[in-house]
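For this depiction, one protein chain was excluded, whereas all remaining protein chains were kept in their positions.
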Amino acid sequence: MAIEKLKEVVLKVLPEVDVIIGYRQGFDPLHATPFFITKPEQADQLIWNPLCVQNLCSYLPFLKGKVGVVVKGCDSRTIVQYMQEKLITRENIKVIGVPCLRVISIKKVMAAINQQSVQNVTFEGENIIVKTSEGQKTILVTDVAPRKCATCQLATPLQYDLLAGDAIQSNKPQDAFEETKEFEKLSLEERRAYWEKEFDRCIRCYACRNACPLCICQDKCIAESRDPHWTSQRDNVTEKAMFHMIHGLHLAGRCISCGECERVCPMDIPVAKIKNKIGMDLKELFDYEAGMNPEDTPPMYTFKLEEANIKEHEL
Amino acid sequence: MSSIHNPYLPELATVIKIIDETPNIKSFQVILNDPEKMKNFTFEPGQVGQLSLFGVGESTFVINSPPTRLEYLQFSVMKAGEVTSAIHELAEGDQVGVRAPLGNWFPYEQMKGKKILFIGGGIGLAPLRTLILFMIDNRADYGDITIIYGARTPNDLCYKEELKEWEARSDLNSILTVDAEFPGWDKRVGLVPNVLKEVAPSPENTVAITCGPPIMIKFTLQALSELKFKDEQIITTLEKRMKCGIGICGRCNIGTMYVCKDGPVFSLTQLKELPAEL
Partner (left out) sequence: MADTGFLPKENLSALLEALSKKFQVFAPVLEGDIVLFKRFASGVTLCLTRPANLPPKGIIFPQSEALFNFNFKKDPEDAKKVAIELKENLDFSPTIIFGSRPCDAQGFRIYDRVYLETDTADPYYKGRREKTTIITLACNAPSPGCFCTSVGRGPAETEGSDLMMTELENGYFFEPITEKGEEILKEAGLEDGSAYKEQSQKLHEKVSALVKKPFTTLEGIPEKLLSLFDNNQFWEEETAKCISCGACTYLCPTCYCFNITDEQVGNTGERIRSWDACMFFHFTLEASSHNPRPNKHQRLKNRVGHKFSYYPKKYNNVIACCGCGRCIRYCPMSVDISEIVAHAQGA
């Protein structure tokens, strides 16, 4: 059983670190929550299932000492990107990889169960079975998984010190940028109208920014700065769009597509689409994908007089 | 027009004089543009005002002139951030906004008949000056007044002209110091808390009022304790980032207290009851 294997690995690693970050049951049967373990008896509360959606790596740049962390495939790209940008001391981190084929999107599950309060959740085979006051509903996890899971190639994490389980392959379609290519079939006006409608709901809570593992200047964010002064406290679409553009561009060549930004938005704005577009452009311009190889250097960190794919004199 | 007074709307005022106190501190004398309002303006020593630079923002400063001398209101400003830097660019005749008076004040009624010990460092003399001048203007109400004031160097002493006047007065005991030896300085040398210990004033029937950089306050409070001053005899002022100035926006709280409304003047007894979050 996957969870037994994970508990075994956690107990093995615990004496070597100050804390291990895993998942435990959250405030209701549908939510997992990050769990900071310092004592062996806490390991009993660990869970591992498709509810484990959070990217636990985002805590790493802010923690001191030796830290163990449970990572899924998508999360493991964070570790790689942190190594590229030297945001962690790799020797101080014990990466506990878990094989993962997909997680659920809470928002999609809630839509499928008519937004009812959840009384019980179990997983059986490919299904999630959710019990509410309206009865029991069996749903294919594939049908309520976030977009990122449909094209994920990392069923086994890229980086790990121990693997809690057997390495598995993903047999999924490869094109992570298909959603952007579809969207770009719309005219510029249509796309603009779409984003104006989406950004209008933004309340600038910065949940997306703070949940992002690569946004590490949160305390000194340029979106809140008076010097330089790029955004104001005015409450209009222009200001909101400005924040999202800055955020997206600062993640160019750094976003590892964990989708946390979109998962955490309380206003249901599909912000990961912006990063997907920027990621697609980066791939085209620099033949680069973030978080894949620790030896890589993010393109925005370097400068070449002659860029291979940018013919400046032809622009 | 509001049916009630709008506490967020500043009074327009004009800068009539600017004094360069130190390389990074200037004093600004302002008068309210509305002559009726200026005539009727009143406040208590220790209260603060929010000085507005429209387009830049507001910042809180103690009303540095005493309520016994109301020809103008004075604010002493140390250049530190966005607003204070912009304030330092002001010229005489420029327009500003004033929201005052805000906050509580020195409990001068309870100080009557007592000996007063002022301990200040750097710009910390600003709130003390208000009370010192107020007491000078009501001299008979108070006992002996001792002022211990110091700064890093002689250039960093505020109100240099006034310091000379105070030294010359026979009804004040004025002790000035700088942190280290400095060419041309022939008076005391030493950190304010150390000078306090050297002077060793008696706590008997005395109120100690102190204001200055946090590190100076820390060691001054220690020294006062060593000199057997009780908590209720010691008064200080606190600083916090403020916005509304009227205890609503939630920013300047320490536990249940709002520094803008329940302060900025606190006794050490009150401070010790607050959560340790300065």
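The chains carry the letters A and B, assigned in the order they are written, with residues numbered from 1 in each.
Methods note: a residue touches a chain if its C-beta (ideal position, glycine included) is under 8 Å from a C-beta of that chain, and two chains touch if they have at least 3 such contacts.
This one's a predicted model, so the numbers in the text were calculated from it and none came from an experiment.
The residue from A:Lys107, A:Lys172, A:Arg191 or A:Lys283 that touches the chain not shown here is A:Lys107.
Although one chain is not drawn, the whole complex shows that of A:Asp75, A:Glu179 or A:Glu260 it is A:Glu260 that touches it. Only one of the listed residues, B:Val48, B:Ala100 or B:Cys244, touches the absent chain: B:Cys244. Counting the whole complex, the residues of subunit A in touch with the unshown chain are 26-28, 30-36, 54, 58-59, 107, 110-111, 115, 117-118, 133, 201, 203-207, 209-211, 218-220, 224, 226, 232-235, 260, 263-264, 266-268. Subunit B meets the missing chain through residues 1-10, 12, 52-58, 80-84, 93-95, 97, 214, 239-241, 243-244, 246-251, 253-256, 275-278.
Basically, only the chains that are shown with their structure count from here on.
Distance between subunit A and subunit B, defined via averaged C-alpha coordinates, is recorded as 51 Å.
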